[in-house]
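Shown here: the complex without one of its protein chains, the others still in place.
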Amino acid sequence: MAHFTKATSIKDWLNQRLAIEKVEKVMASEYWIPKNINFLWAMGMVLVITFVLLLVSGIFLLMYYQPNVDLAFDSVNYTIMREVDFGWLWRHVHGVAASVVFLIIYIHMFTAIYYGSYKKGREMIWISGMLLFVAFSAEAFSGYMLPWGQMSYWAGMVITNLFSGGSLHADGLVEWIRGDYVPAQAFLNRFFMLHVLLIPVAIMGLIGLHFGALRIPHVNNQDGEEIDFDEESKKYLAGDKAGSKVIRFANDFMSKDMLVVAIYLVFFFYLVFFHYDFAMDPVNFDPADGLKTPTHIYPEWYFLWSYEILRPFSTNIGLMAFAFAQVIFMALPFLDRSPNTVPASRRGLFKYWFWAMLIDMIILTAMGKVPPIEPFGTIGFYAALTFIGLWIALPIITMFEKKA
Amino acid sequence: MKNSSRRGFMGKAFGGVAGVGAIAALFAMKKSWDPLPSVKAAGFTTLDMSAYKENELVVEKWRGKPIFVLKQSKAMLESEDKNMSQLTGKTTAAIDKTRLIKIGDAHYMVTIGLCTHLGCIPGYDKDEKSFLCACHGGKYDDTGMVTKSPPPRGLDIPPFKIDGNTLVLGEEGPEYKKMKETGITL
Partner (left out) sequence: MKNKEPLILAVVVFFTLVTYYLVEPFAHSQMHKHVEGQDFVYNGTADIEEVEHRIAIAKEGKADTKALEAKLQKKKAFWSDVEKISKLKGDVVAGEGTFAMCQGCHMEGAANMGGVTPPSLAHSGALYDTKYLIALIKDPAMASNVDHKYADTSMHPMGSIMAMVSEPQDIANVVAFLKAKKSGEVTPKEAFVDSCGRCHANRYEQLTQSGFIPKTKADIKTGTDIAMLDFKKKVAQEQISLAGYLGKLPPDLSIIIRARSEHFLETFVENPQSQLAGTAMPRVGLTKDSYAKVLEYLEDSGDTKRHERESVGKNVMIYILIFAIFALLWKREIWRDLH
């Protein structure tokens, strides 16, 4: 039994039982962050804020949404959008946030790739981050089913069809996933369960892992410099704040975080109120009709690059390329054979690899949206080959990288 | 130190601005929790008073609750003058008539059909012209007044408004307001 003394204050009482002072030091006031960072380092906080927006708006949608194939569409577009006070606001926030979160995820991911924040002890941050990407993708897909519009139904049909495995003809598996021969009540209900309970819980657990994985290696910096956090923090605490290479998480780093969040929210709310069609596609405002395929079916923008890797090839090859694309990012820390933890601009051929990958993914995204007519079909085909080629080239390029 | 106090002030000011936003968001959330317009609209029931027959209990529905409508016959009105309360032993005539709603020449008992004791629905005996609650034996007369315990008070009267020959339940007309003021109903 630990030794407890008579408390001198409420803070002391809690401190004796929960060690709140130690927790506060480790997580906030003595969590040392490098000073040599830029606003891209705030994307993590932007993601947390966006996730909170999704949770809160989701709670109010959940109060009125009906996961029944006959009621779902109108529970959203009539009850929530017309009847519930501010229902339209939660719907718009939820839809826009669901789309914008992926923009921030991609910026966050590519920041990590550029500055080498997946190397030298930070591999678990990268892996837990990629798992978060997969979890958010599953959350987005399951959520999109819920309004039960035309796009919900046909996206559900197409994506679950992927699991038939091409020539494997695993139709039984597809039916098992759906709980029926086609996306119907069973399908809607189980994806509702996934969206509202299972995946959010998984996401929260993964966020905990992600933050935990970051704590020991500490946050990276713009030059990839290995900082002696003990020495620099001593300088700071001695009073030389300007000379120290580190700052406190709270309130130094947080105040800059909050500024970036505030500017982000200006654009976010502008989209929520005045420019939201990109996030709430018109096709999904037609109620689901299993007997009529929309003229144009396409995934949400953040899945387009992946979709375009599947599309240009024949069924089995397409499925293999698609599976490759889903997991290959996870292997980045191990495919990058160079030990240099410096920004891409100082990494020789990797610099070109980085920009080529970014531009290739944008081209894939664009081609995934347009109908597969010429010249788009051909451009998409070569962009998909480039994607695969870049990943095969990565170990080779980085193996011969000069030590920075 | 001047710096840290200004910093502390800015921090509090920023916190205050954030707080204003949080309160506005909480306000919107509170409103989202409110009953929907369709629910509130369904909270009004219109009764066509010309359809009722004397001494025939009709059970209507209002806000999910049963509503007793009992048109009073001449005999019922006359006998009410002789009613005695088992609780007090005194005549209840003065109170009885004030529990009734007068529309045109007719009088009606319009009450919520739930026993004021613990909420069971009392049954009406046409011959005895009284209500008996099977759950614990409580009794009411043909104006809804309590004649045998355990109910603590007479059958509650719902908010109503007289509109020509119809009664709108859910709206508070002047007659209902008077009943509330004089304590006839809660």
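So that you can tell them apart, the chains are marked A and B in the order they are listed, and the count of residues begins at 1 in each.
Keep this in mind: a residue touches a chain if its C-beta (ideal position, glycine included) is under 8 Å from a C-beta of that chain, and two chains touch if they have at least 3 such contacts.
Since the model is a prediction, treat every value here as computed from it, not as a measurement.
A.B. asks: Could you tell me which displayed chains border the chain that was left out of the figure?
C.D. replies: The chain that is not shown is in contact with A, B.
A.B. asks: One chain is left out of this view; which of A:13, A:88 or A:382 touches it in the full complex?
C.D. replies: Touching the chain that is not displayed is residue A:88.
A.B. asks: Please identify which residue in A:36, A:68 or A:189 touches the non-displayed chain.
C.D. replies: Missing-chain contact among the listed residues: A:36.
A.B. asks: So one chain is hidden, and I want to know which residue out of A:55, A:159, A:335 or A:358 touches that hidden chain in the complete assembly.
C.D. replies: Final answer for the missing-chain contact: A:358.
A.B. asks: Touching the absent chain in the whole complex: find that residue among A:30, A:252 or A:401.
C.D. replies: In the complete complex, the chain left out is touched by residue A:252.
A.B. asks: State which residues belonging to chain B touch the missing partner chain.
C.D. replies: The list for chain B reads 3, 6-7, 10-11, 13-14, 17-18, 20-21, 24, 58-61.
A.B. asks: To test your reading of the contact rule: which positions on chain A touch the chain that is missing from view?
C.D. replies: Counting over the whole complex, chain A touches the hidden chain at residues 35-36, 38-40, 74, 77-78, 81-82, 88-89, 92, 103, 107, 222, 241-242, 247, 251-252, 255-256, 258-259, 261-263, 265-266, 269-270, 272-274, 278, 280, 282-283, 285-286, 295-296, 301, 304, 358, 362, 365-366, 369-371, 376.
As a working rule, only the chains that are shown with their structure count from here on.
A.B. asks: Distance-wise, how many Å sit between the C-alpha centres of chain A and chain B, to the nearest whole number?
C.D. replies: 54
A.B. asks: Which part of chain B faces chain A closely enough to touch in the complex?
C.D. replies: 11, 14, 25, 28-29, 31-34, 36-38
A.B. asks: Which residues of chain A touch chain B in the complex?
C.D. replies: 56, 60, 63, 79, 83-87, 89-90, 251, 258
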